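Notes follow once the structure below has been shown.
For this view, one protein chain was removed and the others were kept in their places.
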Amino acid sequence: MKPKQFDAIIIGGGVMGCSIAYQLSKRKKKVLLLEKNQIGCEASSAAAGMLGVQAELEAHDPLFELAKSSRALFSSLASEIKALTHIDIELIHNGQLKMAQNEEQVESLKAIGDWQRSIGEEAIWLDREALLNLEPCLSENLHGALYFPKEGQVYAPNLTQGFAKASALLGTKIREYCEVQSLILSHHTVQGVRTLLGDFYAETIIVATGAWSGQWLPQELQQKQPLYPVKGEAFSLTTHAPFIKRTLFTKGCYIVPKRGGQLLVGATMHAHTFDKSVSLQGLSSLMNKAKEILPIIETATMDRFWSGIRPMTQDGFPYLGEHPDIDRLFIATGHYRNGILLSPITGQLIAEMVTDQRLSVPLNDFRINRHIDTQEVLT
Amino acid sequence: MKPKQFDAIIIGGGVMGCSIAYQLSKRKKKVLLLEKNQIGCEASSAAAGMLGVQAELEAHDPLFELAKSSRALFSSLASEIKALTHIDIELIHNGQLKMAQNEEQVESLKAIGDWQRSIGEEAIWLDREALLNLEPCLSENLHGALYFPKEGQVYAPNLTQGFAKASALLGTKIREYCEVQSLILSHHTVQGVRTLLGDFYAETIIVATGAWSGQWLPQELQQKQPLYPVKGEAFSLTTHAPFIKRTLFTKGCYIVPKRGGQLLVGATMHAHTFDKSVSLQGLSSLMNKAKEILPIIETATMDRFWSGIRPMTQDGFPYLGEHPDIDRLFIATGHYRNGILLSPITGQLIAEMVTDQRLSVPLNDFRINRHIDTQEVLT
Amino acid sequence: MKPKQFDAIIIGGGVMGCSIAYQLSKRKKKVLLLEKNQIGCEASSAAAGMLGVQAELEAHDPLFELAKSSRALFSSLASEIKALTHIDIELIHNGQLKMAQNEEQVESLKAIGDWQRSIGEEAIWLDREALLNLEPCLSENLHGALYFPKEGQVYAPNLTQGFAKASALLGTKIREYCEVQSLILSHHTVQGVRTLLGDFYAETIIVATGAWSGQWLPQELQQKQPLYPVKGEAFSLTTHAPFIKRTLFTKGCYIVPKRGGQLLVGATMHAHTFDKSVSLQGLSSLMNKAKEILPIIETATMDRFWSGIRPMTQDGFPYLGEHPDIDRLFIATGHYRNGILLSPITGQLIAEMVTDQRLSVPLNDFRINRHIDTQEVLT
Partner (left out) sequence: MKPKQFDAIIIGGGVMGCSIAYQLSKRKKKVLLLEKNQIGCEASSAAAGMLGVQAELEAHDPLFELAKSSRALFSSLASEIKALTHIDIELIHNGQLKMAQNEEQVESLKAIGDWQRSIGEEAIWLDREALLNLEPCLSENLHGALYFPKEGQVYAPNLTQGFAKASALLGTKIREYCEVQSLILSHHTVQGVRTLLGDFYAETIIVATGAWSGQWLPQELQQKQPLYPVKGEAFSLTTHAPFIKRTLFTKGCYIVPKRGGQLLVGATMHAHTFDKSVSLQGLSSLMNKAKEILPIIETATMDRFWSGIRPMTQDGFPYLGEHPDIDRLFIATGHYRNGILLSPITGQLIAEMVTDQRLSVPLNDFRINRHIDTQEVLT
């Protein structure tokens, strides 16, 4: 058997792979990160960077708890990355508003506020008047909003670059433009990876290839309950004076105020495609939704449009754990719209598993061969 | 007095300046063309390249006759430019459809068809069924269309480059990045121009600076009835299979099928600004209009968006002629949405004036100090 | 066993895959072409489009004969593609000059001219004076050149797009953003392919994935005598007046005059990398070489720089044929610097093999399990 050059090889240089590399490097592991194109070139850079635990997730389930745990890591993470790399991930806690456009949504949002407060989260119901006092440019047709004052955001491309650069400074070897073709196995245990530029050997292999992870999952699982890609289209605008201070959230549309008067608007959902083109319909529908909640946005200047391909599972929970049939092969994927938010805890948990540390969060609900009730799969 | 180095200096390297340079060069004149940025970098490249005499102009007036004369020049022009420069201006006669979205428009379009046929133009009324037979992807909500089978289009950037390169081959000296600050006059006669890179002298000066021409017009005229800029926003799409063969025309929106499955959609109208940014509202409104007439367009892939700044006069007619107060100063501007279409005849007429040839078209209605009835100015 | 939806599936939408699709479609085969990104997005678009049989190849061997056969197909191909798709591949026969920079190269080039003439090729030796008469801007330090007056060029991106569009019009189904993970085999015969977007079945599978083809070759072959990537960097310039009419060729550098005064300069060689970044050294060395042979080029305006990743075999001959161990799996790769030139004959030969037609050119020297004398492998 070949000598192992590395403690761990990570396949995929998105925000997950880089966060895992960072956590393993902090634990003194010798890591090789292989990326088929460039660090952060897919969904990790397309993301708006919202840390929307309360606005994005609508039920109190294990995913909500996982997201909360991850959110709690950002403050110290921002400091660590800044100290190590001088990269500013632009963490701010500017709050988020989840808006009601009709009375049905009012009821639903109030109910969400109730259970969130019951578990200690801050969630304030604002009626129309209170809402317009807070954000005077919003549409007068809104019926109110649930306000999460502590929610925040980061600048997504900087988070991925920050993880990567910090890892490199701690010893991780990063190799871009190096695509993995296949695993090298021996007796159901991973030994290494085969690439078009040669073979590499390690004790542990970790797959973090986002929407492109299906090929590394158990084949039977992928046939029956496939991980699948969901394209999200988005666009950005520039304004001379900021229209809003807080992130706006409504059905099928969010508006995130960034530095320098920039606004990010996202995101559509198109399943089962890796095609990153942006359609007229995708862009047009986002524009119409954005105008409904923030009419003045129509005066803003168009900047650019883009899309990202996000990995989705049948029950909406990520896969975090060891491959059921192959020893020392770990997988972290399926984070869908919450990749930026979940990246710190994912890095930490995978590093804990790899190094046999006690897990900071129970992962039973995220294991790869969990039972998914096919009657209830998401559509 | 300084010796004159040139027969003519043209200020402005857009489609007008280049067409004039071409016609003067053909007449053996020694020409200097001064452009403050790059050849064709403003409205000339932003244009969709429609040659829409019948679709664009709605009255039988001198402008209609001027446009007809210009349209008639394109075939031989395309051949000349191809022969001299190998540049293909992509002239095709694919026809245009001016669509009715309600019964009022049906009546109005039928009336336009009547007078156009009465003066020998081809204009065919198509009811909904005939229209959908011709272009099956169009919306079923349309009420019919007036069809101009002989109308055509060119690729606008190639037309300007073609004029410029042909002129250069015939001896015109083209100087980019050379902005004219002021005219050098003697006894109410132009002698030359002053630029930040030195002075140049010529027998004749011709201003063809599009929306930036106001400073060269008589000051009193510009105060009372100013030439003003009108921004037009546009965008392009790509499709794998072409949705339409003919150019579509409706109120506030046109869709032009280009080579390789590209579609150009234009154009908004925003007066009194030189700001070339594209607003969310501008882009969004064009998208919505395009979807109304061609629903399938929503599946097309977004390519890019841009704008151009077009020169508009108070009566909608261009200015073509000599300055009323300064001898040997000629002006050609105010072509608004018809610059590409009118460029061949403009080049020819200015060259005829400069060389004292008989004019191919009477220009009384386009002279600079014509009477404009301020009761009837366009809004 | 699954029913076969297609006669053939082609993996890879570069110039080879598209040429093969075109030839199979012409033979009425039902074809699916799968491309992991976009048609022609790798080396096919990075190429300069030279058809340099005589300038590029330095020995009279089977590759020379293959290249000659391919070159002979371009004229009718250009017409066919133009007629079907309106795409102009910009085929011109402007000649090529292979230059001598010292007396040793003079001798070597004269010898090449001798054997080329002996087999009926036109190759004219020009001494310095004759050379400068033909191309007056060349350096006076050159020692002469071998002139191939009949050699030509195409515009590479248009060739790939032309093949693709013609194939689509003849019935080929093209699917972009669809990456093949693995082959579906049964008893050593291909049945189909597995992708992240589902499985597809066909009678025949053809691999045409350029520098990324190593994973589909016999594993033992790839271990011992690997196909490997060679990056080539290039850049383009614009000029107002053309400096040269013919393509210039020298050791490590070519300069190709394109339409509209553009010059393409290429290409470096960096083996064993898929990284498409352009280094200072790569760009700088090309510039210095270009200045040596065409000093006036230093006045030209920089346009852009890029690179392409080309597939290289150990003996420099492409792989064209059936996989030695898997039935109905065909491979076409390893064309290195000659991909554009060899694409017509490659498409034709693979189509002949797939449809059991008589081969227009003997392929023994290009078969995949040919003997490569490891004493003589290229470096």
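Every chain is named by a letter (A, B and C) in the order it is written, and numbering of its residues begins at 1.
The rule is simple: a contact is a pair of C-beta atoms (placed from the backbone, for glycine too) under 8 Å apart; a residue touches a chain by one contact, two chains touch by 3 or more.
Because the structure is predicted, anything quoted here is derived from the model rather than measured.
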Of B:214, B:260 or B:316, the one touching the omitted chain in the full complex: B:214
Chain not shown: contacting residue from C:300, C:320 or C:350: C:300
Residue among B:178, B:297 or B:312 that touches the chain left out of view: B:178
Touching residues on chain B - with respect to the absent chain: 176-179, 181-182, 194, 196-197, 211-212, 214-215, 229, 272-276
Hidden partner chain, residues of chain C it touches: 237, 277-281, 283-284, 287-288, 290-291, 297-302, 305
Chain not shown, touching residues in chain A: 86-87, 161, 168, 174, 240, 259-260
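Just so it is clear, only the chains that are shown with their structure count from here on.
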Furthest chain, CA centroid comparison against chain A: B
Chain whose Cα centroid lies nearest the overall Cα centroid: C
Distance from chain C to chain A - Cα centre to Cα centre, in angstrom: 41
Per-residue multi-chain contacts in chain B, two or more chains: none
